[in-house]
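Apart from one protein chain that is not included, each protein chain of the complex appears where it belongs.
Labels run A and B following the written order; every chain starts at residue 1.
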Amino acid sequence: MLNSTGVPDKDQVVSRFFDEKILSSYKAIIECYEDIPCNPCATSCPVSAITIAPDIHAQPVVDPSVCTGCSICVTSCPGLAIMLATVMEDKARFKIPYEMNESFEKGTEVHAIDRSGEIIGVAKVLNVSNYPHQLKTRLITVEVDASLLHDFITIRGIQHG
Amino acid sequence: MTNRIVEHPILEVKPKKKVRFVFEEKEVEGVEGDTIASALVALGVVTMGHSLKKHRPRGFYCAIGNCASCDMTVNGIKNVRTCITPLEENMIVKREFVEDIQDDIH
Partner (left out) sequence: MIYTDVLIVGGGPSGLTAAKMCCEAGLSTIIVERSHILGGQLTKQTHKFFGSKDQYAKMRGIDIAVKLQEDIASFNTLTMMLETTVVGLYEDKVVTILQHNEYKKIKAKAIILATGASEKFLAFENNDLPQIVGAGALQTLVNLYQVIPGKSMVMIGSGNIGLIVSYQMLQAGIEVKKVIEATDRIGGYKVHASKLKRLGVDIQTRKTIKRAIGKDQLEAVEIVSIDENFKEIEGTSEIIETDLLCVSVGLSPLHQLASMMNCQTTYISELGGYVPLIDDYFQCSVPGVFACGDMVGIEEASSAMMEGYLAGLYTCNYLNQPHLEAESLISHYENQLYELRNGLFGRKTLRGIEKRKENLIHA
């Protein structure tokens, strides 16, 4: 399905996640499903938690026991294929890369969007960062209902009126 | 009316110095850094020229000076590739209608 629509299958997505115990703190979820020559995530990781082997075409693998959830890989990935995720009781929190014109205020409610571009619920914007090392890719921290853990991918502003 | 980007998540959008020029006898403006073609597109000009035989309208197409769709007469010089020619103050620009070219064909 990914090859003809750009949307990965549910089991592809789930295979990149970790169990809830590991996700008790932020971990990198890398949704790079294709062998392409690319390695900035691995070379940018300050703790070498990401492995791309045997060569630059291999898909990156995260070692969650090493990953500190620092988010540098999220804004390093040229394909915007990485996000951080954590789960706490009934809520899931994500740090996602964002490069569109819409700006979001802390504390606002926005649409939670899935990989097909559909609205699946609400998300609350907790933080927006835009540090120089991010090279203009914004990092947005959001909170959604924990049931959306494997569906949520990005946000969209709620149009009023 | 101009169709210029006012805000962008990646590009730096800065106010630019205006460049006045004349397009088919109308006084118009572009900005510093424009090519003649980009200034015209910003002004809403869609037809850059016409095909020779059937006079079909042609528009901005390749942007690298390769396709000849954007050729115009600039300061009296014909066939200027406006997509790769920087806009300069007081340039006189006009499209090449088939009537002009007939003069040169014997």
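Please note the rule applied: a residue touches a chain if its C-beta (ideal position, glycine included) is under 8 Å from a C-beta of that chain, and two chains touch if they have at least 3 such contacts.
Everything numeric in this text was worked out from a predicted model, so none of it was measured.
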item	value
Which displayed chains the hidden chain touches across the whole complex	A, B
Absent-chain contact - pick from B:13, B:52 or B:92	B:13
Absent chain, residues of chain A that touch it	2-8, 31-40, 43-44, 55-57, 76-81, 99-101, 113-117, 135-137, 153-154, 156
On chain B, residues whose C-beta touches the chain left out of the figure	3-5, 8-11, 13, 33-35, 38, 41-42, 46-48, 51, 56-67, 77, 83-86
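Here, only the chains that are shown with their structure count from here on.
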item	value
Inter-centroid spacing, chain B versus chain A (mean Cα positions, whole Å)	43
List of chain B residues in touch with chain A within their complex	7-10
Residue numbers on chain A that touch chain B, as the complex places them	99-101, 136, 138
